[in-house]
Each structure stands twice: as structure tokens, then as C-alpha cells.
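Yeah, one chain of the complex is gone here, protein chain that is, but the others are all in their spots.
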Amino acid sequence: MEIFDRLESEVRSYCRSWPAVFNEAKGSYLYDEAGHPYLDFFAGAGSLNYGHNHPEIKTKLIEYLMSDAVVHSLDMYSAAKREFLRTFGEVILQPRGLDYKIQFPGPAGNNAVEAALKLARKYTGRETVISFTNAFHGMTLGALAVTGNSMKRGGAGVPLNHAATMPFDNYMDGQTPDLLWLRSLLEDSGSGLDKPAAVIVETVQGEGGINVASPEWLRGLADLCKEYEILLIVDDIQMGCGRTGSFFSFEESGIVPDIVTLSKSISGYGLPMALTLFKRELDVWEPGEHNGTFRGPSPAFVTGTAALDTFWRDDRLEKEIRVKGDIVQAKLREIADEHPELGLQTRGRGLAHGLVFERPEVADSVCEEAFKRGLLVETSGPEDEVVKLLPALTISTGDLERGLDILAEATRAATKAPQPA
Amino acid sequence: MEIFDRLESEVRSYCRSWPAVFNEAKGSYLYDEAGHPYLDFFAGAGSLNYGHNHPEIKTKLIEYLMSDAVVHSLDMYSAAKREFLRTFGEVILQPRGLDYKIQFPGPAGNNAVEAALKLARKYTGRETVISFTNAFHGMTLGALAVTGNSMKRGGAGVPLNHAATMPFDNYMDGQTPDLLWLRSLLEDSGSGLDKPAAVIVETVQGEGGINVASPEWLRGLADLCKEYEILLIVDDIQMGCGRTGSFFSFEESGIVPDIVTLSKSISGYGLPMALTLFKRELDVWEPGEHNGTFRGPSPAFVTGTAALDTFWRDDRLEKEIRVKGDIVQAKLREIADEHPELGLQTRGRGLAHGLVFERPEVADSVCEEAFKRGLLVETSGPEDEVVKLLPALTISTGDLERGLDILAEATRAATKAPQPA
Amino acid sequence: MEIFDRLESEVRSYCRSWPAVFNEAKGSYLYDEAGHPYLDFFAGAGSLNYGHNHPEIKTKLIEYLMSDAVVHSLDMYSAAKREFLRTFGEVILQPRGLDYKIQFPGPAGNNAVEAALKLARKYTGRETVISFTNAFHGMTLGALAVTGNSMKRGGAGVPLNHAATMPFDNYMDGQTPDLLWLRSLLEDSGSGLDKPAAVIVETVQGEGGINVASPEWLRGLADLCKEYEILLIVDDIQMGCGRTGSFFSFEESGIVPDIVTLSKSISGYGLPMALTLFKRELDVWEPGEHNGTFRGPSPAFVTGTAALDTFWRDDRLEKEIRVKGDIVQAKLREIADEHPELGLQTRGRGLAHGLVFERPEVADSVCEEAFKRGLLVETSGPEDEVVKLLPALTISTGDLERGLDILAEATRAATKAPQPA
Partner (left out) sequence: MEIFDRLESEVRSYCRSWPAVFNEAKGSYLYDEAGHPYLDFFAGAGSLNYGHNHPEIKTKLIEYLMSDAVVHSLDMYSAAKREFLRTFGEVILQPRGLDYKIQFPGPAGNNAVEAALKLARKYTGRETVISFTNAFHGMTLGALAVTGNSMKRGGAGVPLNHAATMPFDNYMDGQTPDLLWLRSLLEDSGSGLDKPAAVIVETVQGEGGINVASPEWLRGLADLCKEYEILLIVDDIQMGCGRTGSFFSFEESGIVPDIVTLSKSISGYGLPMALTLFKRELDVWEPGEHNGTFRGPSPAFVTGTAALDTFWRDDRLEKEIRVKGDIVQAKLREIADEHPELGLQTRGRGLAHGLVFERPEVADSVCEEAFKRGLLVETSGPEDEVVKLLPALTISTGDLERGLDILAEATRAATKAPQPA
């Protein structure tokens, strides 16, 4: 590993929790160079919802590459892009009655967010964007301004402006009515909040600690946006593509966002790709007003199309997620009950779950103990106090239960181990 | 093409100049669905320096994918990443005496720029970044603030701050001594320019119209930065990876930037990948202070390694670029001489060249006529007045000359055609 | 009045409510050119706490001017400034145990606020300043950023940044615990609120509609600031100099702000003058780091000294204010009780009171009817729904009661009058 130390920046992070050099990957397993398997409850932070190297998707990808089909083509028309558009329209948009236009804003989630923010500001002629406590939307300057984490914000090196933070659902433990503060600010012309262009929200905050917004709160938020003509952006980068059960995480609540961002699992294979979706009437972009080199990642179009074909033409995956989600929830409750002294809470929806520790250092130890036992699982939340479970949606029930058992064991080990001073 | 109209955002752009649906690609040729070939003098805006689907790189990529090696792994350690780091160190950094640390800031060039700006601000504790007239550094909010184009800046929807624009080399046609204005501002505590964190510069401005900075100007700039303890960032996203002759575009001038950004051709295959390089002492990042989902694009590591192995272990490619560059330059001069009435200028370095028209609409017609004749070539510059030639570095002499002949013909056709009112 | 129409900007405002040309003034009365008297319940928006042209202060001022003493001297030492400093120290600071340094930041309240914000940011090295809903701190760009009124904010023509708005005491009608939101944001490193430099607060919001902060809330705020090492700025420009009973409006609550701004009545005679006070250890200004032309308004030093000598060397004025405040409150309750259909509320402290109407247009009519009857009284609040009473502190009981009777009558007249559609 010497070469990483010598050449790679100190900014590297996950490798510090999991000091192994990974080489192969298949389904829910990663393997280090010695062939040691690791059960993956992290799934590329939600980028591998269908597991590693899914065989059907892989076949399509290799076929495509073998045929010398175009790999890079900026935003030129390509057969691969057309196929993706057609499939996305047919499989995702039409059945849900969503009349969205699709922008390919660049390869990463932050590109999707930056494009969404720019479009919302251009369309409304306003600057302020409302975001929520413990939101995570990306590391580029526009996206970072609507991200909550103070360490990451500090990395900007300039003040982050044109944004205002509001309490996420249940932020103050029910001590104040839902959305009262935001509504009060909007109603009052003397509140000091400049009329916002948009609200950006995750329905479940992944990096923020698996904070789940209730359908009621989301509907209240959508109504408030409509009432004050503020655009509603759902950032579905981590929670979209089935993570919470349905393809879009907001389906359960019945709201229809004005703008939606997708990335991570949209390519189905871990390849960089991102989408910004918006209502047809919002498509006020000038040609080329937002551009970039990697807006036409054809291999990702191919794998993305394959993923939609494989998993979203019927409701089998959705049903499976529900069943597996129940398994996770039950097991997490069991772990919580086993350790009353830890004051554990459980949170989650679909296959995004969190085990919340009072003391962050215990959460950290649990992950460390899990790694020793061959389970990859990470913390999130403002104090890294939440063990976050994001298994592949395609994980087998056996592997799921195996992983949860390791987690239970790791919790026991962590709590028995002498704690750091 | 109806599906593009119906589903893709109006922001799409290149497809408007080249109304074809591309499907296959090989070397310097793209093919539309009917199999019609197009000679590519655009090379993915500099992302395909080694042509489309280079066979050796392709073989490595397919082998990798076939073996179920890890495709997505955030910033975990992987064998593919190690191999890329080792090769980049051995083939690029060591021979050039560059003691840089490497950051994988995300998949796109704008991620590399955003990370560079953040690091420069964090390291210096200052906010202002100097950029140059007609600079292009990307569409995310931090990168856009140091980009010159007014249409793209307008897309931000918020004022773009913490930046100051300075004249690029020869901006005012020799009517003022090099760097006099910047030096005056820095010398004068009453100038109104807050002490900058960094200067960000392209040695040849691609989007800006193939504006070439002289080695003397670059050295003057580097000296000024040193004198005032300002970090020098070279954005080598479009002009790196051999485009100007050497691997880094700044080698000819002898300067050693504090920070370098790379993307586009670094993967060698058109796959999204970006690097931020910086002097060892600048590596003040906290772990995870800048993060993102696609920082470990293993397939791109594999193709990037293959590209370095194939092209940069000896100086054959560098020599070839020089020879081909001379061919381009000679032919462009010929075209200019053929049309004295057009007042044509030629500019360029390595295999980045521009044919500058007085009237932008003529440049536009030339590209249109070229497309009709099977040549892909695009305009750049603030008024789109420059026909920009970025052929693959690996193009055969025959294809190069063929393309230049088409360009000559297109120029003739464009100037004979009745002009738009 | 033609000359005003022709030459004065449309920005003029109070003259629209009170279409008279005023000429003389004495105590609580203004007189128009025809000699018609107006009882003044506005007192220069709190700038004339001791009434118009108070005879003792006037004598001192004229003596000073007659003697050819220095009138303008920037921040040079002058005998008049020394006398003011000595008196302010002796009469105000020492008896209250306040070890403040005094800055003369310029002639207007906004200068005092700008200096306070600059000093707080310089001292802490942070940027964000917390302000409150319906706050008013001034029209210059720094002060405007912490002001709530949307019309006035819109006048900036640029986004107003480096500030965050929080709920003032009782903003959400007791539906949420005091200061819970601010405390939650400060506690949570993922909240999205960058650590603030300072909090700026009015203990009673004058322009905001006579919103009175309770002593408990102010103490809670001060404690929170101390806990998180945030500077507490009390803007006492309108509510200082005895308006609420004590010299500083915060005395009742027992808090000791880090920084205090004073202006308006500090000169005692309506002459432009402002002070920024701060704890000795905060005096980190470089000489001349904040400057300006009118920082040494000697005539105002003289009148200010006279006012302190006349009114603040004993507690007679304080006691009087309390008595008169009770009279006002009783009368306002009476008016409210007389008009149950109007849903009137009363608010206030000392001699700052508000009669709150549900329908702003009624409040407006009341002021209009009062003017017709020779009483000057204005509205405030986000919708101009509050009739604001700021009589001189020195008003006679007879005049006070007379004014309140006119107000009662005006209310009757306004509610009988046909309402605008």
C-alpha cells in the first residue's frame, strides 16, 4: 500500500476504514487481492443497487465495447443515448405519468445538482435555495452551499451563499409543528428570507444519517412550494433507483417534484452518469448554456438501459425490497433491544437503514469489528453516529441475514471492547 | 430523432451542428447509423487524443471487465488504482522531476478544477482567484466563476464572485507590456485587488479560441506568482495528455505549476476521469474533506494505465505530434493565403489549431460545409469565430491531410455561398 | 410644495403621510408654516426623546457655536469630545459597571451597525451574523443584510449574504420552545449554519412592529452566545437613551452585550451622531481601519453632553417613563376593548408602544385621521399594521393624555369610515 501513501492525497477516506486492496467483485461481495471475501452492505454508497458486475448488464456492456460502438460523444446524438432515452421514457416516466425533460448534466451527482440549481434560479429569476439540516448534495461550490456538513463546507475556502437552511422533518423531535418555521418566513414580508427560487430535499438523508421524511411532511413541503411558487427539487441521487422501494423515492408520498436529480445507480453498473429531470415547462436552457465533456457516457447509457430492462419492467424488485427491508428492520430492532444500555434507535425505509448510536465512537467500533468479520458497513450522520446499511437491492436473503448477524456480533464485540478514553 | 426532441433538454448543443445519429467509432472516424463515415477533427473536445476505441486500450478494458474486477469502489484501495498511480508516477511524474500528490476529485474536469480552487483557498486562507479573459474551466459554480463566457456565466443565476479576470497573453494585441496590469495591481496596496489565493491558467485556451500563451508570458506569470506567494494552477484538462506536444502543456515553458488539473484524455478511452495534482506540501486536505461517488473509476484506471504504457514510455508520440502540427500549420496558412479577403489568422501549438475568421458567420458556414463533406470540426472563441482543429494525436498523415483538404474546400464553399443577412 | 415634487426624489416617504410643511418645533409640538400645531407621537422615530429644541440643551449648543468653538474636526482630539467621553463614562458606563470602549463610527445609526459588524467579523474571523425576523438595522449594504424588510432588501440590487435570519421572541406564537431552532443549529455540526461571528438583536423591534423580547428570552440568547463564543450585539439605536425606561434597553434583563450601537437620541437634539460601544478586549481595530468624515460632530458632542447632564444624573426620568408608560398601556387597552371587532392587540415597553391591527388598512386610516386631528403617529411592522407610539419621554401628562384621546377618536373615525375595497 506504500504507493497510495506516497502518491495519493491525504483526502482519501474510505480506504482508511477498510485497509484492504480490493480486486474482484461480484454481486454482494468484494474480494481483496488475497481473495478474501467481504460482504458489501455499502454498495458504493448507493451506486451499486444491483450489486457488483451484474451478469446481464455486463454482457450488454462488453458486447457494446467489443463492437467498437461509440464510447465518448459529448452531447452528439448516438444510438446508445436514444435507446436509453426511449427506455427511460417507457419504463420509468410514462407509467408514473411524469412529463419530464431529461438533461445529461455531466457524469457525477454534483453535476446534476448544479444543473438543477442553475435552472431553478434562471427560471425563477431568484437566488436563494432552501436546503435542510444535514443535507448532502455534493462538493462543487453550488452543491456545497446547500450541504450541511461543516467540515465539508469549511473546505470551500469561501463563504457559501445564496442558500438558507431549514429544519428537516422531525429535526427538533416534535417540539415544533411541521414546516411552521419555513411557512412563517414565507408568509412574512419582514422575515429576512429573500423569496427562494427552490427547495432542494432528500426524502431520506443518506449522508445525514438515514433521516426519513414522512410522506405527510413531504406533501406539506410540496404544498408550501406550490403556494409560494417555489420550485421543488428532489435530490434522488442516493435514494432513487429503488433504494427506498419504488424507483423514485418520492412516489410513496404522491408528490411530483419540479426537478429531480439522479445519479449513482442510474447506470446500473457503477459507471459515472447523472440525470437532471424537470417539468417540460422548465426547459428554458439555451443550447450549450450548461455543458461539459462527459455528458454522453455511452457505456453508461448501455448499462443503464440494461438495468431498466432487467429490473423495472415489472414490480418484482419493488416487492423484494419491501420483504428484505422488513428483515433488516426486524433485525435492527433485535440488536437495539439486546443493548438497552446503548440507547439505540433504528431508522429507515426500503433498503436504506440506520442503527443510531448515542456515542459515535461505538458506531465506529461496530464498523471496525464488522470489517474484521468480513462485512463492509459505514457510518454517517453529523457525528458519524449512525451505522448505515445500504445492501444491494439484489442481495440474497441468505446474505442479507448473514450480514445482519455479523452486525449483531460486531455490536456485541464493540460494546465489550474497552472504549477509547 | 424524434425521441431526442421529445425527451432531451433544449440544452443539448453539438447535435445541432451535426444532425446525425452516431453509432460506431474507430480511430479518427465516427460512423452514423447508415454507416456513413465522418473524419473526426474534434476528438471529443480533446478527450480522445488517442482516437476512438484504440485497440490496445480496448483489449485491456475488456479483459478487466470480463474478469469481474471491481468497477466502482469510491476511494477504497483497488489494484487498478494502484497500477494507475504506479504507472503515472513512473511514466509521467518521475521523468519530469515532478513531486506531485494525486487527488481523484470526481469524474469530470470541473471536479478537478473545483478541488484545485478549494485547496488553493484553504492552503492560503485567501479567497480571490485570478483567471484570464476567455478562460474556460467548467460549469459548476466554482469553476464557472473563473470562466469568461458571458452566456455560460449568465446560466449561474447568481453573481459569480471571489474571482478577478486579467488579460491573457497578447489580449490587447501588444498595446501593453506583458503582465503589467496584474503586476501593478499586486504591487499597489491600494489597487482594490484583494491578495489572490491563486492564478488559474490554460497554456492554450481551447474554448477561448486557441489562444496560445508564449513561454515567456507563462514564465513571467509563474515568476509573479512566486514573488507574491500566489499559487499557480495550470488547467491542463484540454491541452494536457500530449495535445500541445509534450504530456503536460507547460513543459515547453519550463514552469512548474503548484497545482495541475487533468481530465478528458487522461483515461485514454473517453471514460470519465479527472486528476488534481499538487505539490506535496500543499496536501493539507482532511480525509474526506472533498469527496464524491465516482472518485475510483476502475475501468478508467485500467484504460488510463494502458494509454500511458502505450504512448508515453518513449518519445515517439511527441515527435509525431510535432510533425503533424507542422502539416496543419502549413495547410492553414495556405488556406489563409488563398482568401486574403477574409483576413484569416492562424493560431496553434502541437495539434491544437485555430483558423480565425473576422466574421463568425463564415466560421460557422465552414463547419457546416465541412460536415456535409464528412469532416467534424467545430468553432470556438467568444464569438464562435475560430474553427478549432483537434484531430486525434494518432491520426494518420493521410487522414490528416484529407481532413485539411476538406477544410480548404469547405472554406471555399462557405465563402462562395450567399451569406446570411 | 411644488418644489419638492420637482426636485426631491420619489424615495421621500414620511412627507406623504403628513402633507404639511413644518417650520417650528418645541417640546412635543411641531408647527406648520401657518402656525398649526401638531402633537408629536413620533419623536423623529426615536431621535427626539427629550422633545424638540429642549431649552437647556439649546442654550449649550448656541453658546458653543457663538464662541467659535470647533465644529468639524474628524477624529482629532477636541475639548467637546473629551467632555462628552468623560460625561458618558461617568454618567452612563461607570454606574452600570460597563467597561466599554467607545467608537465614533460616523454620524448615522447605520455607521454604528456597520462598524459593529466589521469588528465582530474581524475579531472572530467568521462571517455569518445572525439577525432576527423583522429586524431593522439600516440601509447600507452591511446593515441591510441583517434587516428583514423585503422591500428594503430588494433595494440593494445585489444578494445580501453572510447573514442568517432566526425567529425573534414569540415569533411563532409560542408554538415552539424559545431559541430551540438556533440552539439546534449551533449544536449540530451538520446543520448547514456556518459558525456565526455574532448575533445582532433589538430588545424591542421598533420598525418591526414594537415586538418586545422578554428578559428571559434575552438572557437565553446571551447564554447561548456565551456557550458558543458568539458575540452579542444589541442594536439600541431606537430603543436606547431611555426609550424603554432605562438608559440602555437591555438593563432590565441583566445581560451585558459584547457590542452596543447607539444613535438617534444620543445627541439629545436630533443632530446626527452615533456610537459603537464594545468590551475593552474587542478593541482590535487598527488606527484608521474604519474612518469617515463626520466622526467628530462637535455640536452633537455638546448637546449629547448636555442631555446626559440634564436627564441621566438621577433617576427622575426613568421613573417618569414608567408612569407615562402605564398611562399609555391603559389607554391602548381601553381602545382595544372598545373595538372587539378589530381584534386589536397592544404591545410595548417604556414609552414604545404599538396598537396592532388585524387589517393594515385600518392602521393606516387611524394615522390619517389622527393627522387630521393634529396628532403625528406612524405605522410600523411588516404590513404596516401596527400604530407605533413614540412620544417624547419628556412629554407632559396632559399632552400624553390628549394625544391618546385623539388616537381613540381617530380609531373610531377610521373604523366608521367606509373601508377601501
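Which chain is which? They are A, B and C, in the order written, and residues in each are numbered from 1.
Keep this in mind: contacts are C-beta pairs under 8 Å (C-beta built on N, C-alpha and C of every residue); 3 or more make two chains touch, one makes a residue touch a chain.
Bear in mind that the values here come from a model prediction, so they are computed numbers and not experimental data.
Novice: Per the definition of touch given earlier, which of C:Leu141, C:Leu180, C:Ile327 or C:Ala413 contacts the omitted chain?
Specialist: Checking the options C:Leu141, C:Leu180, C:Ile327 or C:Ala413, the one contacting the hidden chain is C:Leu141.
Novice: Based on the whole complex, identify which of C:Asp75, C:Asp178, C:Asp223 or C:Asp309 touches the chain you can't see.
Specialist: Of the candidates C:Asp75, C:Asp178, C:Asp223 or C:Asp309, C:Asp75 is in touch with the missing chain.
Novice: Using the touch definition from the top, which of A:Val158, A:Leu282 or A:Leu375 touches the missing chain?
Specialist: The missing chain is touched by A:Val158.
Novice: Residues of subunit A in contact with the chain that isn't shown?
Specialist: These residues touch the chain not displayed: 158-159.
Novice: Name, in rising order, the residues on subunit C that touch the hidden chain in the full complex.
Specialist: Residues of subunit C in contact with the hidden chain: 1, 3-4, 6-16, 18-26, 30, 33, 44-45, 47-48, 52-53, 58, 61-62, 65-79, 81-82, 85-86, 88-89, 101-104, 106-111, 114-115, 117-118, 120-122, 125, 127, 138-143, 145, 151-152, 154-158, 161-162, 197, 237, 263-264, 269-272, 276, 278, 283-294, 297, 299.
Novice: When the complex is taken as a whole, what residues of subunit B touch the one chain not shown?
Specialist: Where subunit B meets the chain not shown: residues 127-128, 131-135, 146-151, 153, 159-165, 167, 171-172, 175-177, 180-181, 184-185, 188-195, 208-209, 381-383.
We take it that only the chains that are shown with their structure count from here on.
Novice: Work out the mean Cα position per chain and let me know which chain is farthest from subunit B.
Specialist: It is C.
Novice: I'd like the angle of the rotation relating subunit A and subunit C after CA superposition, in degrees, nearest 5.
Specialist: Result for this pair is 180 degrees.
Novice: Centre to centre, by mean C-alpha position, how many angstrom separate subunit A and subunit B?
Specialist: Chain centres of subunit A and subunit B, defined by C-alpha means, are spaced 31 Å apart.
Novice: In whole angstrom, what separates the CA-based centres of subunit A and subunit C?
Specialist: Going by mean C-alpha positions, subunit A sits 49 Å from subunit C.
Novice: Which subunit A residues reach two or more other chains?
Specialist: In subunit A, the residues touching two or more other chains are 127, 151, 161-162.
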